[in-house]
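Shown next, in structure tokens, is the structure this report addresses.
Missing here: one protein chain of the complex. Every other protein chain is in place.
After this line comes subunit A, so read on.
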Amino acid sequence: VYQVFQSVAKKYDVMNDSMTLGIHRIWKDIFVRKMNPSPGTLLLDVAGGTGDIAFRFLSYVRSVRERQLQRKLRQQQNLSWQEISETYQEDKVKSLGDSRVVVCDINKEMLKVGKQKAQHLGYSEGLSWVLGDAEELPFDDAKFDVYTIAFGIRNVTRIDLALREAYRVLKPGGRFLCLEFSHINNPLLSRLYDLYSFQVIPVLGEIIAGDWKSYQYLVESIRRFPPQEELKAMIEDAGFFKVNYQNLNAGIVAIHSGFKL
């Protein structure tokens, strides 16, 4: 799996756009909206390599923060100029409101691409990049408010270990969120999806990235991944409560969510 992502890293984003016809962006938008993070949240994004979730998270909390500040300012219409400028100063520093995201990935190349993207897109504060293994996270217990893993968990050899690690590093009250390819129940759609996956995706991989084999592997790993109910059970086994899932696009993709109580 490691070698697959080494060769895939640089063309990852291009391939994602081509394979999903850009829809993966919408999926990730919905994912972060479901997370609905408030300013001050500490997020751990695992297998977050090129930063898609992290950047969306930062934009989201920044806009929430802006609205908070605007509301605060409106309430302060009657204060003196001195008092207003003081509060404005201290708030200005916290445009993110202390929200931070740690992007953790097992692959150096993916992190490198992510860092470059961050620079290019102008994300500087509130971001850290850490090399780490989802099955054995380099973090202390109960550190994070939210744990996310988007399109990463299917590449983990021992999913149960990754889930247990997720549980460990989350604070009580913390939320586990997982975005992943899943199973389509509808037989007709399922046939069409299979046709597309097996016939078109490796071809796209060969044409765009010069790499048939990695994308063949990708399609196969999606088929092997546990379906929605099974994954839900695994998440519950790790200790999470109120576990549910939401299908996107009839089950091509599913968001699983659970809480540590």
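The rule is simple: a residue touches a chain if its C-beta (ideal position, glycine included) is under 8 Å from a C-beta of that chain, and two chains touch if they have at least 3 such contacts; residues count from 1.
As a convention for this text, contacts and distances are computed from a predicted model.
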Protein name, per the UniProt record, of whichever chain is missing from view ("Electron transfer flavoprotein subunit beta", "Calcineurin B homologous protein 3", "4-hydroxy-3-methoxy-5-polyprenylbenzoate decarboxylase" or "Glyoxylate/hydroxypyruvate reductase HPR3"): "4-hydroxy-3-methoxy-5-polyprenylbenzoate decarboxylase"
Contact with the hidden chain (one of A:T157, A:Q199 or A:N244): A:Q199
Touching residue (missing chain; options A:E66, A:E125, A:D160 or A:E220): A:E220
Footprint left on subunit A by the chain that the document does not show: 194-195, 198-200, 202-204, 206-208, 210, 212-213, 220, 223
